[in-house]
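Please see the structure below; I have some questions.
A single protein chain has been removed from this complex, and every other one stays in its place.
Moving on, here comes chain A:
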Amino acid sequence: MLKVNDINVFYGNIQALKGISLEVKEGEIVTLIGANGAGKSTLLKTLSGLQKPKSGTIEYLGETISTKAPQAIVKAGISHVPEGRRVFSNMSVEENLELGAFTRKDTSGIRKDMEKVYDLFPRLLERRKQLSGTLSGGEQQMLAMGRAIMAKPKLLLLDEPSMGLAPLIVKQIFNIIEQINKEGTTVLLVEQNANMALSVADRAYVIETGRIQISGTAAELQASEEIKKAYLGGH
């Protein structure tokens, strides 16, 4: 579904991604784990068109998207839940969800999907008229995910959904990620919480200072001594 071939991304003179290649197949949950500053968020931003690669290509459903504008990429079916949620704080929950469906014109489909989001996250229904800036961190994460779902994505990019949330909420969020995936959305999940990410993922990539170091199935990585030591906090 998604094929990244040898992309190099720069911020000015600083190279953030050094020849990254990876693949996401339809129906999978693929996770990208790595420490702060490894280039995880940069990769997602490049996929959704906020950053342009200096070289290399990104293919999605057989089409090159690395040169396309973000709105064309959203239309093609890639939704990105950015790091830190980035909900529109001065707008209501419902308005945020409406904005998620900005590229769509099928009014009845939008309404149906809004109900679907409210089913998935009943808390959002309770707070639909509330300004999203007043929500708790977990609720904002739910809103950011619901907003992305409103675009009816085929591929969902999630950037650190567990960041700053209580363990119980993290669990809830990850259950929902699995549910979204079961309903047919492919997921690329970026996480620092490697334990949690590997427990839901099919395959995983480990990224370090802009390079993919290790890749394999989630089970392989969970069993690997090297990964345990560096990312899972085990001995």
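Keep in mind that, in the parts below, a contact is a pair of C-beta atoms (placed from the backbone, for glycine too) under 8 Å apart; a residue touches a chain by one contact, two chains touch by 3 or more; residues count from 1.
In this text, contacts and distances are computed from a predicted model.
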Report task. Tell me the UniProt name of the left-out chain, picking from "STAS domain-containing protein", "Protein ImuB", "Branched-chain amino acid ABC transporter permease" or "Beta-ketoacyl synthase N-terminal domain-containing protein". Result -> "Branched-chain amino acid ABC transporter permease"
Query - Touching the absent chain when the full complex is considered, from A:Ala151, A:Leu188 or A:Ile227 - result: A:Ala151
Report summary line: By the document's definition of touch, the residue of A:Glu59, A:Glu98, A:Glu178 or A:Glu220 touching the omitted chain is A:Glu98
Requested in this report: Can you work out which residue in A:Arg86, A:Lys112 or A:Lys229 touches the chain that's missing from view?
Outcome: A:Arg86
Report summary line: Absent-chain interface residues of chain A come out as 48-50, 69-71, 74-75, 79-80, 82, 84, 86-91, 95, 98-100, 102-103, 147, 151
